[in-house]
Every structure is written in structure tokens, then in C-alpha cells.
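All remarks here apply to the structure that follows.
With one protein chain withheld, the remaining protein chains of the complex are depicted in position.
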Amino acid sequence: MTLIDLANPTKFLALTARVLPWLTGATAILLLVGFYQAAMAPDDYQQGATVKIMFVHVPNAWLSMFVWGVMSIAALGTLVWRHPLADVAAKAAAPIGAAFTFLALVTGSLWGRPMWGTYWEWDARLTSVLILFLMYLGLMALWRAVEDPSRAARAAAVLTLVGAINLPIIKFSVDWWNTLHQPASVMRMGGPSLDRAFLIPLLVMAIGFSLLFVTLHLAAMRNEILRRRVRSLQMMQASQAA
Amino acid sequence: MRLSGRQISCIRGGRGVFAGLDFEASSGDVLAVVGPNGSGKTSLLRLIAGLLVPAAGSVLLDGGEAERTLPEQAHYLGHRDALKPALSVRENLSFWRDFLGGAAGDAEQCLTAVGLGHATHLPAAYLSAGQRRRLSIARLLVVRRPVWLLDEPTSALDTAGHKLFVGIMREHLASGGIIVAATHTPLGIEARELRMGGPA
């Protein structure tokens, strides 16, 4: 099974129909194990039980950036290789990426409440993630603004790639902006070295959430392919004579 | 019922389009407004529809409903279809039925009458130019109004659509309606001509 075979949406649908149940099962098992291990992990001597938010926060924060990477590759697929499934992959990934980013923000802010005494702090990391979230929403709005998905695809692909180049610049500027105002007063999450008791559950959770993304992404791509089929069937129906 | 215009002048953008125009049409009449581009065919229709104010003269409808103005008793079918691509075919038509009011016609029936019965649930965005025109024509059927003001009604219609539309116009005339149509091509129905001059 090569990438070329996958270019055929029918083959893609058939393959994912076989793979998805297994993926769903693996995701569920890994996340269950991860949550169990996270619950059993010892409290931090400084942060207490709140440290456990990290087990959800870190995988989500990691995925929030990873999904943009996936979309950037898909955008290249749309613009350079004209792979027929590339824009389907890009469109399906955006809401999932936005959801992971949102979860990263919410968990970060829940962690911040006991640590900083406020739900929100214009900390460099949180702020960068918030901007990433805005860019996801903008991308979703772009997909929604154009009715014809193949026309929206190129615009979205260009925006995704521009975002991919800009995100590090934004991250750098936000860091600079933040230190300008707040010289290193904010406590950072995690430490220089993580204890094994934290590291293993964290890794399990990270793999579990990554699998969750793959599962959701494939399912969303299936939906998008089917949605486009419905659309072209409707257009055929409209053009047929009464 | 009699629609008449007396000594109408129309000025648009500081330019006199036409002046001293007289016309008359009674129940069952078709008035075909013909003339070269820029002679004011569309302006005349919009003037009758109350969308433009005449510089001089007036348009009257005798024998209509006393408490309703002429524009409220007229259908205007312009170049633009007044359709929303985001709404379905049925939603588009039922909106105009509810908004233009009057005895509520059956949207499904009217759509079948114009040959769109198979597409009622589809977004209007999927329709071709001819189908959009058919959907606008369905608007004339779903709310009953005696005066029809048609601007190039048959443009974009195919032969079958044209034939269908002629049938619809005949029915309207038989029930005592009046049609004023601006057109370049023969309407396919016996009509009196109102010839507009070149630019004044």
C-alpha cells in the first residue's frame, strides 16, 4: 500500500474502514492505562496534586503544534504534489488541532489558577498557544467561508504554510515581548529533569493522545470524503432534467 | 384592470433617458417594450415597479385593489434573480411566499410547475443560470399579483423552459393579468409593442 494507492478515495475508505476499529481500541487502551498511571503517580512536593494536570496538558500542547505540522505537509501536498486527498487531510485536521489547542489552553489555565492565583497569565507559552488557537480558528473560518472545497483548499494551503513559517517568529516575538515586561518572574511548568514516576505515564499519555489524533483524523477524513460525494451527487441531481 | 402611463419622463444620473412616454395595457394584454440598449427599457419597468421616481408624469393602475399601491400589486422579475445560494431551492421560494404575503401558494407545486420539482431540497448554489431563472419564475406563481414586470424574462432559458414560460404567461393573462416585458428576443406570445427611441 503506497501513497499513490491511497490517492484513490475509494481505496482510502476501504482501508480506513478496516484500520479504524483497531486504532480506536488501541487508543482507548493506551489512554485508560495512561489515565490510571497518571492517577497513581505521586504528588509533586511543590505543586501537590495539580501536577497531574501536566499528564493531559503536555500531550495536548505537543499535539497542538504537531497537527499544524501535519497540515503543513498536507498543504504542500495540495500545492506541490496535487495529491487528491491532501486538502481533505488538511481540512479534517484543522478542527481537531483547534480542539487539542483549546484543551491545552484550558488545562494550562486550570493549572495556573492554584499556581499563579489567576486563570490566565500573559505568559509567553500560554500566549503563543493562544495565538496558535486563533490561527486554527481563522483557518476553519476560511474553510467555511468558501462553499466549493477545492477552491478553498489552495487558499487554506497558502495560509497554513505562511502560518508554519510565521509561528516560530510569533513565538520568538512573544518571548521577547514577555521578558521585556516580566523579567523571569513566571514559574515554568515541568522541571529540568523529570522523575521516572512522571516520565512513564507522560509518555503513555503522549502516545495515547497521538493515536487519538490519528483515529479522529482518519474518521474526519472519511466524513469529509463522504460529504464531498454527497455534494457532487446533489450537483448531479440538480443538473438532471425534471 | 388597466395600467397606464401618462407623459412619463425619466432622468438618471443627470441624463434624460426618455421623455413624454405614454403607454396603456389592459387585463389580458402583453406590452412588449422593445428598443436598442440604453433606450430605457429597464428604467421604465423599474419606474412602474416604484423603484425609480419619474421626473414627470405618473403611472396608474385602475381597477386593482384600492388599498394597495401599484408596486404592491406587481411582480418584478429583474436581471438579478434575488436568490440566496446558501438557502435551498424550497427555502428561497417559501421565503418570498411568506414575505410577499397574500394567499399562501404551495411552494412544491410551483416548483414542479417550473420544472424544479426534483431539486427542492438542494442549495440554490447548485442551480444553473437557467434553473435560477426558473426558480425566479416560480416566485411569480407562488404569490398572486396581477401586474407582471419582466426584464428579459427568457434570457438563460432553454427551448423547453421558454415554452413552459409561455404557458405560464398565457395562464396569467387568461386570469386577467397584465404583462409588461422588456425584451430583445420574441416573447413567443402575441404582444403589443412599445418602441422606445434611442438615447434622448
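Points to keep in mind about this one:
Letters A and B name the chains as they come in the text, with residue numbers starting at 1 for each one.
Rule of thumb we're sticking to: contacts are C-beta pairs under 8 Å (C-beta built on N, C-alpha and C of every residue); 3 or more make two chains touch, one makes a residue touch a chain.
What we mean here is this: contacts and distances are computed from a predicted model.
Candidate names were "Cytochrome bc1 complex Rieske iron-sulfur subunit", "Aspartate carbamoyltransferase", "Heme exporter protein B" or "Ribose transport system permease protein", and the UniProt protein name of the unshown chain is "Heme exporter protein B".
Taking every chain of the complex into account, the chain not shown here touches A, B. The omitted chain makes contact with just one of the residues A:L130, A:A153, A:L167 or A:L202: A:L130. Considering B:G28, B:G57, B:P71 or B:G117, the position touching the chain not shown turns out to be B:P71 (whole complex).
Residues 109, 118-122, 127, 130-131, 134, 137-138, 141, 144-147, 177-178, 181-182 of subunit A touch the missing chain (whole complex, contact as defined above). With the whole complex as reference, residues 12, 46, 49-52, 68, 71-72, 74, 76, 78-87, 91, 94-96, 98-101 of subunit B touch the missing chain.
In this section, only the chains that are shown with their structure count from here on.
For the pair subunit A and subunit B, the distance between C-alpha centroids works out to 53 Å.
Within the complex formed with subunit A, the subunit B residues making contact are 85-86, 112, 115-119, 122-123, 125-128, 131.
Considering their complex, residues 147, 234-235, 237-242 of subunit A touch subunit B.
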